[in-house]
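One structure, pasted below without further comment.
Excluded from the complex is one protein chain; the other protein chains are retained at their positions.
Letters A and B mark the chains as written, and numbering starts fresh at 1 in each.
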Amino acid sequence: MHQQKLKVNTSGRGFTNITQQVAQAVDDATTHQGLCHVFVHHTSASLIIQENADPDVRVDLNAFFARLVPDGDSLYRHTDEGPDDMSAHVRSVLTATALTIPIDQGHLDLGTWQGIYLWEHRTSPHQRRITVTIVGA
Amino acid sequence: MHQQKLKVNTSGRGFTNITQQVAQAVDDATTHQGLCHVFVHHTSASLIIQENADPDVRVDLNAFFARLVPDGDSLYRHTDEGPDDMSAHVRSVLTATALTIPIDQGHLDLGTWQGIYLWEHRTSPHQRRITVTIVGA
Partner (left out) sequence: MHQQKLKVNTSGRGFTNITQQVAQAVDDATTHQGLCHVFVHHTSASLIIQENADPDVRVDLNAFFARLVPDGDSLYRHTDEGPDDMSAHVRSVLTATALTIPIDQGHLDLGTWQGIYLWEHRTSPHQRRITVTIVGA
């Protein structure tokens, strides 16, 4: 059992690659086999595993979600913090607050093209708290 | 290792806050550090982590999903149990059947504004089975 806290400063809506920080936490834990759990302590930012090769994948994800979950939707009552507040909550529900990834032979066992990203859904910069927990033998 | 079964009676489509019951299971387990896993044994109800402050967030989530995944969609073949049957399955796929949350210093380590909700997608009341599993040291 090993637990590590991360703080990630985002620059507003978009993706921050945290793969290296999570992989480092796994290496620090010296766990041969097990699971690595990543959790974001917020309801307006997400964690996703996505392609780490072509940056256009993230550009297209942003575009798709901008169309599917637009800011300033007239549907919303929860608008006190601005037009990106409720859309950020909906994006959080449609994606993930936590990820769990296998550990094999002491390392984070991601696929070749898989990267771990913090997805900031608010338009302004935020500091986001993340907890990495490692369970194994 | 600690496992606890919950039964939640829903009053039809909408949210039931189960944070207190999950937090109690963690306290009962006397686990200092680890993970708390929550699982719903159904394909027409979900578990989500969302803002626990303004109830309008849940009103808006209901409104967004009513528009994105409407009942009685002419697309559906699976309609034997009524117009809310297949839409409930789609909502389940777009959200989550299970949540995993870190345990730190013996307590469920949610963010300040994070609550755990059972989201009933069927329009009539149901009894939903949930299993809470705690792994840690």
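Just a few scattered comments:
We take it that contacts are C-beta pairs under 8 Å (C-beta built on N, C-alpha and C of every residue); 3 or more make two chains touch, one makes a residue touch a chain.
All figures in this text were calculated on a predicted structure; none of them were measured in a lab.
Counting the whole complex, the residues of subunit B in touch with the unshown chain are 1, 3, 37, 39-43, 68-69, 73, 75-78, 80, 86, 89-90, 92-94, 96-98, 100, 129, 131, 133, 135.
What subunit A contributes to its contact with the hidden chain is residues 33-35, 48-51, 54, 56-57, 59-61, 63-64, 67-68, 94-96, 99-102, 104, 109-114, 135-137.
Note that in this section only the chains that are shown with their structure count from here on.
With each centre defined as the average position of its C-alpha atoms, the distance from subunit A to subunit B rounds to 20 Å.
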